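Below: one structure, written as structure tokens.
For this depiction, one protein chain was excluded, whereas all remaining protein chains were kept in their positions.
What follows is subunit A.
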Amino acid sequence: MDFRFDIVVEYAPFFLKGVLWTIGLSLVGIVFGTVLGLVIGLGKMVQNRFIRLPFDWYVHFFRGTPLFVQILLIHFGVMPMFTAQPNPLVSGAISLSLNAAAYIAEIFRAGIQSIDRGQMEAARSLGMTHVQAMRYIILPQAIKRMIPPLGNEFIVLIKDSSLAAIIAAPELMYWGRAMQGQYYRVWEPYLTVALIYLILTLSLSKLLHRLERRYDA
């Protein structure tokens, strides 16, 4: 098997641009997914069934249908309602955020509900309000437990951003497909892209590991 390093070098500037967009998409997904996920997670814990219903269905929908389908629906269905020329990067960022929020909502909910009931009772018995008890007692303990599953979700998010290539968002995978189309070669574009994704995810998991250890101390 001959491996043509020359075409990899030729595409290097495009891969660099692509990887920056991949990081950008992932960061947007992480930030907005986390914020939205917190809101939806809290919504899912409301006692009232009717208030809880839309939050439940949000999670059902975004967790229960493929991200691939969601990206197509959002880019070709939802976005054109707001703008004549939808930007694929914007559509991709929105899809990733909405999708990640569903998973993150479940991580928040599970983290909070995993804290022993006695902790909330002890806090309330001391006269703390529900908000105070959450802030000082429940969340600090829950966040520590959320870090590993959140890290997992962030890694999934980086990899899933590659699906935005299908709507021509110029991220990493998009340039891999472009290279494949130009040279009709398989190993060079896809192995290069795979390697770059691996570097991204390994770096993130190293970072998370360090964060986890710091929280343990």
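Going forward, a contact is a pair of C-beta atoms (placed from the backbone, for glycine too) under 8 Å apart; a residue touches a chain by one contact, two chains touch by 3 or more; residues count from 1.
Simple rule for what comes next: contacts and distances are computed from a predicted model.
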Per UniProt record, missing subunit out of "ABC-2 type transport system permease protein", "Tryptophan synthase alpha chain", "Sulfurtransferase" or "Amino acid ABC transporter ATP-binding protein, PAAT family" is "Amino acid ABC transporter ATP-binding protein, PAAT family"
Which of A:V35, A:I51, A:V69 or A:L126 touches the missing chain? It is A:L126
Subunit A residues touching the chain left out here are 116, 118-119, 121-129, 132, 136-137, 140-141, 144
